[in-house]
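One structure below.
All protein chains but one are shown in place.
The chains carry the letters A and B, assigned in the order they are written, with residues numbered from 1 in each.
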Amino acid sequence: MRGAAIYAGHSAIQLSLGFLEEGFEAAIFGPPERLKLYERFPTLKARLHQYSDPSLLDSLADEGYFLIPTGGVVEYLTPSLVERVRIPVFGLRHLVRWEADWSLKTRLLEEARMPMPRRFRSISEVDRLVIAKLPGAKGGRGYLVTRSPEEIKNWLKNLREQNLITREDDIFLQEYIVGTTIYAHYFQSPIMDRLELTGFDIRYESNVDGLRRLSPRNIGDLKEGFVVTGNLQVYPRERLLEEFIELGEKLVEATRRLIPPGVIGPFCLETVVTEDLKPIVFEFSGRIVAGTNVYLGGSPYLALYWGREMTVGRRMALEVRMAMEQGRLGEVLT
Amino acid sequence: MRGAAIYAGHSAIQLSLGFLEEGFEAAIFGPPERLKLYERFPTLKARLHQYSDPSLLDSLADEGYFLIPTGGVVEYLTPSLVERVRIPVFGLRHLVRWEADWSLKTRLLEEARMPMPRRFRSISEVDRLVIAKLPGAKGGRGYLVTRSPEEIKNWLKNLREQNLITREDDIFLQEYIVGTTIYAHYFQSPIMDRLELTGFDIRYESNVDGLRRLSPRNIGDLKEGFVVTGNLQVYPRERLLEEFIELGEKLVEATRRLIPPGVIGPFCLETVVTEDLKPIVFEFSGRIVAGTNVYLGGSPYLALYWGREMTVGRRMALEVRMAMEQGRLGEVLT
Partner (left out) sequence: MRGAAIYAGHSAIQLSLGFLEEGFEAAIFGPPERLKLYERFPTLKARLHQYSDPSLLDSLADEGYFLIPTGGVVEYLTPSLVERVRIPVFGLRHLVRWEADWSLKTRLLEEARMPMPRRFRSISEVDRLVIAKLPGAKGGRGYLVTRSPEEIKNWLKNLREQNLITREDDIFLQEYIVGTTIYAHYFQSPIMDRLELTGFDIRYESNVDGLRRLSPRNIGDLKEGFVVTGNLQVYPRERLLEEFIELGEKLVEATRRLIPPGVIGPFCLETVVTEDLKPIVFEFSGRIVAGTNVYLGGSPYLALYWGREMTVGRRMALEVRMAMEQGRLGEVLT
């Protein structure tokens, strides 16, 4: 393979640099306004392609490129396109569909026996603090945190009047666990036949992380919003690491049973750690996440496996290079 | 030039080490109690000078030193002194006056067409959450966050009674934008003819970041204070980077028009990122800021330009060295 085709999105810098450093080429594609950033950095010698239709991916395939699935790819190209394009995909191609669908994702997490927040099937069941989520999340704004079924009903009424939703059942009602959010990053390596822990982040969200800097008298009726604006490094207690690794392993096993041959490469478990020191898994991402950018300078967790710090982007490139050298590309690209 | 004269203040460690590493000398000056710290570290081989009057700067000029403007220099030596001392100054010397004066600074930000919080010219206009700021900020304590014009009036009455202010018009009334604070660091390089993004921080402030760890019942009538006690690293979403770079470029252009030849070296835009993912600029610093200390071990953003991590202090030293080698010192020192 010649190189990686990377959507001009949340982790394109570390992906491009990582593949370039491992001797591949990097082709970044996307709408013109998103491409500008990638001309800014002299060390980032990637080809830039304006994306207008999927034929670009066919041309890149013909040139020997493979596609890196990211949040941007899935959102911009749609999951169904990612599933059917001709270009080889790094990782488990069909996982994108599972990740995009609340029912499939919940089935996967349940199969993995993840400790999860309770899910409420109807508004009237709500008997504690919950977070109501709109489908697609509307960029992080489609959330309501409350204890009140009435408030959820009024919120939905408003959303229907604004045509933001059509059916009440589209919303996802999840128990809101109070604790510290910790997003755990993993890399499942077919070549090394092991799961690597690549790091952890905390999301820095607008305006929930702005609210916390106001005294209650100034908050008034401002509500929690969860639009991700950035990420922070966090170093969990060492006694939590084994627990995080075991959660990751259970997720890997579940994908092997439900979507063989199972997850390949990076994924993320989004957790809240309670006062009992138990990580509760409220979300799952089957691909590289933006939170890995907190290791733009290299993750010290990856150094525990490789003796040197590297980004998750570099780790992915290393996997492809090892797969090529060992004639095992089919285990990494699907 | 022989070396850098550095005030014993907020970024003297990275500045001294950076200039030493690039082959210059470092002379740290300040009151005796502030100098002690710089004898603590064996790798920091700087000369230390007690500062009693500006003649020290003349002697240092005679020895071939240039002055690094920092927050401490401006505060301790006064902006007007920085403008008229004989010693060469790294960067745009006259920017210190613009930064020290709310009217000039606002004019600059407006010239740059920065997205800014609304400014209120009188207390009676206040119709939303605002932050009232005293001139000079009184070390971060001279702030009030409120929705109530009455509360501002009472606060001012108290301040007048304590002789902390003389005229009501001295206060600066700015809309308080709720969102995540992100402080973006830049380096405008005359030698490379480009703007480099050097990193981002979040301020860790007392007691606003203490309040957030109290439940509302315990906060009582405690008010938000904004005394900076430290800084944290933050990694903004990749899609925000282009927006931050463009804001920086607009600022550079505005300084070129209003204060030719325009800003040189490090500066900072202090922003709040809203739920619409728009950075709103509420402040500007035309010099190295303390927040760059989060990269005491080197900024991974600077590695995108230079292939290796470095501090902003080191980046400044590199600019002077390149300027000397190319006979272009006049573009860096003014």
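Rule of thumb we're sticking to: a contact is a pair of C-beta atoms (placed from the backbone, for glycine too) under 8 Å apart; a residue touches a chain by one contact, two chains touch by 3 or more.
Predicted model, so just to flag it, every value in this text is computed and none were measured.
**Q** Of A:I191, A:I219, A:V252 or A:M324, which sits in contact with the chain we cannot see?
**A** Missing-chain contact among the listed residues: A:I219.
**Q** For chain A, which residues reach the chain that was dropped from this view?
**A** Given the touch definition above, chain A has residues 129, 145-147, 176, 178-182, 197, 200, 202, 208-209, 211-212, 216, 219, 222-224, 232-242, 245, 272-277, 298, 300-301, 303-307, 309 touching the missing chain.
**Q** Which chain B residues touch the hidden chain?
**A** Touching the missing chain: residues 9-13, 17, 33-34, 36-37, 40-44, 139-141, 204-207, 209-216, 218, 220, 222, 225, 227-233, 290, 293-294, 296-298.
Definition applied: only the chains that are shown with their structure count from here on.
**Q** Using the average of all C-alpha atoms in each chain as its centre, how far is it in Å between chain A and chain B?
**A** 35
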